[in-house]
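Every protein chain except one is present and positioned as in the full complex.
Here is chain A:
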Amino acid sequence: MSNYALVAIIIVYLAVLFYIAFLAEKKKQSKWVNNPYVYTLSLAVYCSAWTYYGSIGIAANTGVNFLPIYLGPIIAAPLWIIVLRKIIRISKQHKISSIADFISLRYGNNRFLGALVTVVCLFATLPYISLQLKAVSETFEIISDDTSYISTTVIDDSTFYVALLLAIFATFFGTQNTDASEKHKGIVATVALESVLKLVFFLVIGAYITFYLFDGTSDIYDKISKTENFEQLVTLGGVEEGFNWFFMIALSFMAIFLLPRQFQVSVLENNREKHLKKAIWLFPLYLLLFNIFVVFIAWAGKLTFGDTQNAEYYTLLLPLKHGNSFLATLVFLGGFSAVISMVIVSTLALSTMVSNNLIIPYGFLDKFIKNQPERNSKYIKNIRRISIFTIIITAYFFYVSFSKELSLYAIGLISFVIISQLAPSFFIGLFWNRGSSKAAITGIIVGFCIVFYTLVLPFTLQAYTGTDNFTQHGFMGVSALKPHALLGIDFLSAPAHAFFWSMLFNVLCYLTFSLTTKGNYRERNYAEMFVDSKNFSTLQDSALVWKGEAFVGDIKNVLVRFLGEKRATRALQIFFTKYKLPQDTQLADARLINFSEKLLTGSIGSASAKILIASVVKEEQISLVEVLKILEESKENIVSNRVLTEKSNQLTQLSLKLKDANQELILKDKQKDEFLDTVAHELKTPITGIRAATELLMDEDDDMPKEVKAQFLKNILQDSDRLGRLINNILDFEKLETGRLNLDFAYNDIQKTITKAISSISQIAANKEVKIINKNVHTFKTNYDEDRILQVLTNLLSNAIKFCNPKTGKIIVDYKLGNERIEISVTDNGKGIPEEDHDYIFDKFYQSKHQNTIKPQGSGLGLAITKQIVEKHNGKIWAKKGIKSGATLVFTIPFK
């Protein structure tokens, strides 16, 4: 087949995939996209070109050794119902967007850990992607008859363009949303389709080779059993080979959870937990089907070609040899499908990690703080797009300069061993709450270094220098340091050996550091949430021991920058409704902090979200009582001497906390000071009046006219009354503010209460000749504290009188029954409240700027108290908007 025809087929094929992805993205809710089969098939992204081609190579050269890579996932599958479900739940609840996010969140949102995991994933996946490109390139060469033509530069290398096309595809469908925890239905649908295609094509070629080219399985077996090295192909080695198998199975067991692309499809793209139930048997079945013909194809190839050809490509070579280029093209497309799905899902996962756990938290956060929401989301998307391109292009160059020499199988295993370094912090951390971030970081770094020394370095050196001096003689010629045989353990295969040592030290470091160090409270809380995820839905927002001060407004500002005004407002509304908080709550609590962090996590990763939110939160040290509570929790552990030392440590900590508690008190004092200042000012005013008037009256030398004297005496009386009211109000307010006031609920008639309120204030009204009309004369009984509601009504009425003009003043009290609440209004025909003041009139000590005509003799607390009382009844109070003249104040009491 000519190059051009092949390229045309590739382009048509990609176009079809584009179209399907587009359709799936458009019909997100359709059953075709959301079903357990699509989910299971998307898991088969596990079978990359490595499986598709590489297994046959292994089967041909070393026999059944390709099997452990499938046995691991098959063993893992039944456990999914427990483990994977837990992971999915946690991820959904925390809007986790990648495995790096998951691990860093488990260890208290540790920013460095997130970055470290990302780097590990990059190291593991880049060569893996390059391996896929290598497969495309080599199969392309095999199938196009233009073999004389060998690409020499990037510009005329078709693989480069394939890589570019894949990058465009991944960019287009991978970055539709800023929130990376959103689903990528388009990509998942194409991956599922590709999984079907690669399996079908592989089975077709298997059947073709076994039953058409040969005479069935027994024919192949008969023929191959007569060849020389047959025994070696069908038997397992001794105990040593057993170890190899064991480690390989363990390795693939971990990989099915940890590979970024697996985490992406199995956890992040999971729609419903119940899809797992189907996946646990269907996925192993898929793997089984995939492996039915592997051995026979390998043997058939060996019988046909001897050892002359690259065994990895028997599936292409066999049909080509028999002139069946149609079948060969199908096989090529099957392999190409495997490549596309692997590359796209991997880069999608990686780009999210790179942007959310590496780039944003380590450099772009400041930029985001200043920006507008639309620009922020554009920035985030661009970072991801650039990451996708960079990853694929880097993988391409890695392939060009590096992996041309290595077999598919070898590169794949290096990736597996590297990614397995995440296993201890991932798995143990999921079930053991002591695992700490320090332990995770140390374990991963140590493990990674060992893998680097025992596996990556030897491969790299061999590929570059072409000699295996390093492998043969070890570092500086020390034989105990031979990279493939540390301390003389030489019976394991290189990957199994690297896996054994790295995992040993990784786990040791993890356990040691976890047992000897203790994470901070934040970390321990997240540990608790991950480990005990069952009780978690009730805990989720409030589980964190957190004390601090933050304003809803500040937090909202941060949210707006990433979600936009509309979404941020809606999210906060939902939050307030969920926790039955008033919509205009001003001080944020721990629940809101956690909720907001979670909201942001999808867009910028958990570490960044934590930093951003922290920037507007003034965290306070945890108080003494809370420390004691935490100590109490660990009381159960007090069994041995060791705990005694720990306790003495905690005592030192406690004394530190005491110091902090003291500082906290100072801060509280400052706030109290401000309040007291205002109160003092308000108290001083009438006292000043009394003091001055008294002094003047006492001056015996002065012959003050009688009417002036009377006026001063009247002033003194007025000021004394004001003082009394003020003191009562302050006491009331203090009680309400600190929540010490208990309401005395009883069934009362609202009409009677209104009448009482009016009569109590009728004298003042009469003095000013202001009319008060009680409009709704029907009785209605409901549950409230009559004394307090009387206080509310009197307050509103005296305010109204104050602002009414003498003689012409008219006040109407009315009530009506609404949706499960009673709505009471006080309307006057006074000078009204300017609309700009509406939001503030209920603040303590607020006085309108427009209030300069008459100085009202209020305490400045009346409306604040009124509001508190109404809210204690779960009601609301507001000034009616759009009133032409006068003012209407309305409050509600819900029915019980």
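FYI, a contact is a pair of C-beta atoms (placed from the backbone, for glycine too) under 8 Å apart; a residue touches a chain by one contact, two chains touch by 3 or more; residues count from 1.
The rule is simple: contacts and distances are computed from a predicted model.
Undergrad: Looking at what's absent rather than what's present, what does UniProt name the missing chain, "Response regulator receiver domain protein", "ATP-binding cassette domain-containing protein", "Multicopper oxidase" or "ABC transporter domain-containing protein"?
TA: Per the UniProt record, the undisplayed chain of the complex is "Response regulator receiver domain protein".
Undergrad: Of the residues A:Glu695, A:Glu769 or A:Glu835, I need the one that contacts the missing chain.
TA: A:Glu695
Undergrad: Which of these, A:Thr217, A:Thr685 or A:Thr782, touches the one chain of the complex that we don't see?
TA: Checking each option in A:Thr217, A:Thr685 or A:Thr782, the one touching the absent chain turns out to be A:Thr685.
Undergrad: From the list A:Phe712, A:Phe733, A:Tyr815 or A:Phe842, pick the residue that touches the absent chain.
TA: A:Phe712
Undergrad: Over the whole complex, note the residues of chain A touching the chain we left out.
TA: Where chain A meets the chain not shown: residues 677, 680-681, 684-693, 695-696, 702, 708, 711-712, 715, 718-719, 847-849, 851-852, 855.
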